[in-house]
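Notes for the one structure printed next.
Here the complex is missing a single protein chain, while all its other protein chains stay put.
Moving on to subunit A:
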């Protein structure tokens, strides 16, 4: 019954990135320079598991946001707010003219601030009077805290969504924004993802056993200002075309029904569908931005799916080599790194097409198609 209807391109007019590589798109363009290795401090901290880490070095929210209103914010909200501010500044004055009631947020997170939440959890399990925990911290421990804070700081009164979907959470956010625009629910959206590094998070990855031993756990936030329609004369970084995400992690349900769809086939389906709805041929894809490189088994699923869908694997952008695993923010970082490559290496003048893929052990898989603006 559904149609694979072509999608309306959505202009991306600003990007804000805070990552272990630095601020903005440019530091994501290549592999880390020699000597630019991340601070070893966190890795030497006894609270952390024995594995590489990629924190945002020397991050102090007040340097970017001023001192007002940040005291009780956890690191996740601080990182999100910095990316959000930079994205709005990059978008320039046209963004400031949008109706606040038609401007909203779609932010990916799978857990909210693990550090903030687990501190409170620890207190409620150990205090004699657990109901004496800090109420402000409790209010800030909800998973939609970062999106709410973005709205408060910038007066964004439109829809305010927080989305989860494992490693594909950021792609769900792009898809969510696409749908909200198609339904006419917003004129401008701040879309992206955020992830925070803490000892409990690093231990969680360590225990999960899905990351390669040498794979670093990272953090950061990437946020994009996306419009329903572009303002004439406004600089546009790129256009978001179709984004398709699905779930392919059933345990035998459909195998019994003879439908036999696994994770690789699921990702192929998502890529094909996204290309079709973007009116883009497989041969037209110039660049692929991969996300699963740090995951045992998943890296092969992802590359195999791209080869099956495109018939080849163009020299991929591998942002995880720079940032490590950034989970909820992963897809947003993949888009940021793709845009960084395009900015750093001029094309032929013809707009390049990029493909961003995502796949997780939880069964989620997705693909986003973007087009360069020249």
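Convention: a contact is a pair of C-beta atoms (placed from the backbone, for glycine too) under 8 Å apart; a residue touches a chain by one contact, two chains touch by 3 or more; residues count from 1.
Just so we're on the same page, contacts and distances are computed from a predicted model.
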Exercise. According to its UniProt record, what is the protein name of the omitted chain, chosen from "3-oxoacyl-[acyl-carrier-protein] synthase 1", "Transmembrane protein", "histidine kinase" or "Hydrogenase maturation factor HypA"?
Worked result: "3-oxoacyl-[acyl-carrier-protein] synthase 1"
Exercise. Which one touches the absent chain: A:26, A:65, A:164 or A:236?
Worked result: A:164
For this session: Check the options A:75, A:176, A:227 or A:341 and report the residue that touches the missing chain.
Result: A:176
For this session: Mind listing the subunit A residues that contact the chain we can't see here?
Result: 1-3, 5-6, 8, 47, 49, 100-101, 104-105, 109-112, 117-118, 120-122, 124-135, 138-145, 147-149, 151-152, 154-166, 169, 172, 175-176, 179-180, 182-183, 185, 199-200, 203-204, 207-209, 245-254, 257, 259, 261, 266, 269, 362-364
